[in-house]
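Everything below concerns the one structure shown next.
With one protein chain held back, the other chains of the complex are shown just where they sit.
Take a look at chain A:
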Amino acid sequence: MDKFTTLTGIAAPMPLVNIDTDMIIPKQFLKTIQRSGLGKNLFDEMRYTLEGQEIPDFVLNQPAYRQAQIIIAGDNFGCGSSREHAPWALLDFGIRCVVSTSFADIFFNNCFKNGILPIILPQDQVDVLMEDAKKGANARQTVDLEAQTITTSDGQSFGFDVDPFRKHCLLNGLDDIGLTLEKVSAIDSFEMTASAARPWV
């Protein structure tokens, strides 16, 4: 996993609420057995016509946002399925940070496993970032994970919360499995105790 420290990039405004994982990456692209290559199909059915032509109105098709690295989104972003293909597609497109008032639980977890930072902020602050993002490609926002701040193109800064363990993993690009396997003796002894207490499991 790539480290996440600071990021200065174009923010794309996507104010629609309840953007679900079927919108982010429709099911026909889940048939891959790899993690890479999904960026071209990110938001596929919002982004392309049935014939495969780009829909010019869609935000990521607009010249200003084609290189976006941040999405400022409406409430409850990432609801729906557990498909990790959603953060894989975002990452493959180049998105490293999503800001919303709320995220669906599984999507939120999946982001951290892939070096994407989901930031939760109150509505009024998301509104400010959304307006800033609407200014286009010159409006670059800056995310500083160490300092836990996100700053608009005109220098307005907001602090955000992030789980300390997840922050540590993102900052250092750490692999969860490796960390857990350091606790293998605790897992061994749990299994011994649990199989005595609940032998039917």
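Everything that follows uses one rule, which is that a contact is a pair of C-beta atoms (placed from the backbone, for glycine too) under 8 Å apart; a residue touches a chain by one contact, two chains touch by 3 or more; residues count from 1.
The criterion applied here is as follows: contacts and distances are computed from a predicted model.
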| item | value |
| --- | --- |
| Protein name (UniProt record) of the chain left out of view, among "Iron complex transport system ATP-binding protein", "3-isopropylmalate dehydratase large subunit", "Sulfur-oxidizing protein SoxY" or "Heme exporter protein C" | "3-isopropylmalate dehydratase large subunit" |
| Contact residue for the chain not shown (choose from A:6, A:32 or A:53) | A:32 |
| Touch criterion as defined above, residue of A:105, A:131 or A:146 at the omitted chain | A:105 |
| Absent-chain contact - pick from A:16, A:55 or A:147 | A:16 |
| Contact set of chain A toward the excluded chain (per top definition) | 15-18, 20, 22-23, 26-28, 30-35, 45, 50, 74-76, 79-84, 87, 102-106, 109-110, 113-114, 163-165, 176-177, 180-181, 183-184, 186-187, 190-191, 194, 197-201 |
